[in-house]
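Note that one protein chain of the assembly has been removed; the remaining protein chains are unaltered in position.
Note that the chains take the letters A, B and C in the order they are written out, and that residue 1 is the start of every chain.
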Amino acid sequence: MNLTRDRVVSPILFAIASFSITALFVIGVFIFVEGLPVMLRVGVWKFIGSSEWLPLEGKFGILAMIVGSITVAVGTLVVAVPLGVGCAVYLSEFASKRAVAIIKPSIELLFAIPSVVYGFIGVLFIVPFMREHFGGDGHGFNIVTASFVLGIMVLPVIVGISVDALQAVPKVYRDGSLALGATQWQTTTMVTLKAARSGILAGVILGMANAIGETMAVIMVVGNAVVMPNSPLDSVRTLTGNIALEMGYATGDHRQALFATGVVLLVMIMMLNTLTRYVTRKRVARQ
Amino acid sequence: MGFGLWLWAFGFEFTVALVTDTQEQTVKISARDFSFSYGTQTALRRINLDIRPHEIFTIIGPARSGKTTFLRCLNRMNDAIPNVRYEGQVLLDGADLFGKGVDVSELRRRLGMVFAMPVALPKSIFNNLALGPRMRGIRGKRRLSALVEESLKAAYLWDEVKDRLHESARNLSGGQQQRLCLARAMALEPEVLLLDEPCSGLDPISTRKIEEALVELKSRYTIILVTNVTAQAARVGDRTAFFLMGEMIECGATEKLFTRPDDPRTSDYITGKFG
Amino acid sequence: MTRVHPKTKEFIAKMALRGIAAVVILTLVSIVGYVIVKGVAVIDLKFLFGQPRSMGREGGVFPFIVSSIYITVISLAVSIPLGLGSAIYLTEYRAEGWATKVIRFGIDCLAGIPSIVLGLFGFSFFVKFLHLSWSLLSGGLTVSLMILPFIIRSSEEAIRAVPQSYREVAFAAGGTKWQSVTRVVLPCALPGVMTGIILAIGKCVGETASVIFTAGTSLRTPQSVFDSGRTLAIHFYLLVRETGASDMAYGSAATLLIAILSVNFTAYYLMRRFLRRVS
Partner (left out) sequence: MKARWHRLLMVVLSLTAVGLGLSGCGKRPSQGRTLRIVGSTSVFPFAELLAEAYRDVRPDIVVDVQAGGSTVGVVSAKDGICDIGTSSRELRPEEKEGLTRIEIARDGIAVIVHPGNTIDELTSDQVRDIYAGKITHWRQVGGADADIAMVTREEGSGTRGAFEEIVMGKTRISPRALVQDSNGSIREAVATSPNAIGYVSVALVNAKVKALAVDGEAPTEEHLESGAYKVMRPFLFLVKGAPEGETQKFIDFVLSADGQKVLKAEGLLSPSKQ
């Protein structure tokens, strides 16, 4: 009886496990079928190489938005990496065990705060602050604002993964270094951080993927102007924002162009993913 | 439930048949030209030995000599390793272990195993012991309780834990945990006990308790004990085999093997020239 | 170049790190605290169980709470069996090989898809292609695609963390693979699996981008999964967009945060108690 059940279970589980692949395939098909035709009609290079976005006149160029997504993501990292990794190093290397036992799960809890709440805080505090003290073309709705909002938003991800990576470094490494007379700080910078490097990097890339994929919080604070940014104080539109903003009103080619925006977004995220896999695989190989 | 009951009834009859069988037989387990390899590595080479019912058969040998591998072949725990290859035969009551249609679960139930490191599952003591019987489909509370009590008594653990059967087994000491593992193996109502260096992590007192239990249990089970403490083999073994580099060098009555070994390598090992 | 004494350096670095950690924690805590403090004044029984009036500018948020629960329940009901099943298959039933590589790649890709793109897909697949229209079912299914990879990963990690020796015990006791999984491995991995599920609940409740295109924005209390509904997170987003930082917006946000945090806290607490009991 048991054996027969086992023989039945395996294929069922295989079917379940293949669901992700199937879902991915169906998603891909639906997005590509809707998005590719207009992309091919306009020309792929023109679509991603021009920044003229006049969907009602049939001009679809999303370069400005690609640049927008990337600048916002980079800005996010500039804000989040020093804070997140610093916080993680403090937690795993210097804080007391009891403090970590309380703080780390709390930070992970914050992972569950809806992104719209971060956007709301951004509109309420950071946008007026930026407008009054820095001004610029975006009048407060700009790349820096979005970077701060997203930077805070991805902190829990980066802190959580970095702490895990740091704590996974065997204690003997640290003991070895301390035994050689190094201070705790020297041990951290020269031994622990080096050993945990790829784990932290994976967390950072994941944070970046989150930043590129975030939609609603960004729409609220980035201003959504379709222009090539000249300064960090300019407003930009991100790829995700473009879809969310115009989806409601789009029809025909315009709508397909939004699906095509989704295609570009997908490809960008896949590239980041491949990078993550490469980074983490190297870690595995080394160990 | 009905199905389980039927199965239980079937199993019962089966055991009765075996009991009548074992009274006549003189060989419980017998390896014939048995070789075992995984990948390109040969772990066991042409092993020939017979294990008699109701004896303590000890296997000694240095690390990586294949003794644990041999033990794990007996209840087919090595099946999970990819690319394994068996050659030759191992017969249990005359039937090939690796033959077609062998129910591995049933086989493993008949050969209860205790590992080198005591593994107490993060469950209560009772549930640790009841795991095996439950997986066989035994549900009755009374029957389970009886089995648990009986096995704990046989492992000399009952008096120490009878008041806290429903507390976590992880709170037991190392020695107690290993006796728990022994009891867990016995709760399967097996015919053979396979013990893989069961005392390697234990202090002398715990070791003695387990050894005493084993001698006591001989009347009910056939016991195969793998050990790297030659003295232990000398203390409890009826017959002993010496393994080296995947080969069985010598096998015989323990006393004879320890006093007048045939093979110079055996005497080198037991006198401590290497190992 | 003046050489700073290592001890001084250590002191400075430690202080700087402590400062950074304080900034991070304070920022996050103050965001949560601010919203809850501002919003908690609005929350009363009438707010929680009342119907919204004039576009949600007045009245209660009951329909949105119901919709949020629907979306969460539907997506968990779909993604927990699929996620656990996949995790079990990948860890227990299949040796690492091309099959696991392909499946893992699929899971990673699925995890990487931005929620807005999932929203596009949900709209064209569930809403239009399957004729489910804007409904909680469409929304819940879309969200389940979002949290599935997350649940698979966390379950997989938890299952992997169960010592190999536990499985051997199960096998040695005559267990089949399935028995070793259900009776030994899963119970031991349960805390980890639950952590993943709890975090996933947070994601379900807080998701906006994909739900807005699939579940719609109806203000009514949904009667069935085929009805459209507006989740609390979407309601908050629309309120903020349409009316700015109003009391109602704070109230909704606070309700949302309190709900998520209390689910998480309860779960953590239960898990700790559970862990203490067994180990």
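Observations, loosely collected:
Operating definition for what follows: contacts are C-beta pairs under 8 Å (C-beta built on N, C-alpha and C of every residue); 3 or more make two chains touch, one makes a residue touch a chain.
A quick note: this is a predicted structure, and the numbers were derived from the prediction, not measured.
Here the missing chain is touched by one residue of C:27, C:100 or C:217, and it is C:217. Of the candidate positions A:159, A:226, A:239 or A:260, contact with the hidden chain is made by A:226. Between the chain not shown and the residues C:53, C:101 or C:272, the one that touches is C:53. Although one chain is not displayed, chain A still touches it through residues 53-56, 64, 123, 127-128, 131, 135, 137-141, 219, 223-227, 235, 237, 244-251, 254.
If you put the missing chain back, the residues of chain C touching it would be 53-55, 70, 73-74, 76-78, 80-81, 127-128, 133-134, 137, 182-183, 186-187, 190, 216-220, 223-228, 240-244, 274, 278.
The definition used in the following text is that only the chains that are shown with their structure count from here on.
Comparing mean CA positions across the assembly, the chain most remote from chain A is B.
Mean C-alpha position of chain A lies 17 Å from that of chain C. In terms of their C-alpha centroids, the spacing between chain A and chain B amounts to 54 Å.
The set of chain A residues touching two or more other chains comprises 2-3.
Within chain B, the positions touching two or more other chains are listed as 105, 135.
Of all residues in chain B, only 75, 77, 80, 82, 105-106, 108-109, 112-113, 115, 117, 119, 121-123, 131-132, 134-136, 168, 170, 181, 184-185, 188 touch chain C in the complex they form. Those residues of chain C whose C-beta lies close enough to touch chain B in the complex are 95, 163, 165-166, 168-176, 179, 183-184, 187-188, 277-279.
Here chain A touches chain C in the complex through residues 2-3, 5-6, 9-10, 12-14, 16-21, 23-24, 26-27, 30-31, 34, 82-84, 86-87, 89-91, 94-95, 103, 105-121, 123-124, 152, 155-156, 159, 183-186, 188, 209, 212-216, 220, 240, 243-244, 247, 258-259, 262, 265-266, 269-270, 272-273, 276-277, going by the rule given at the top.
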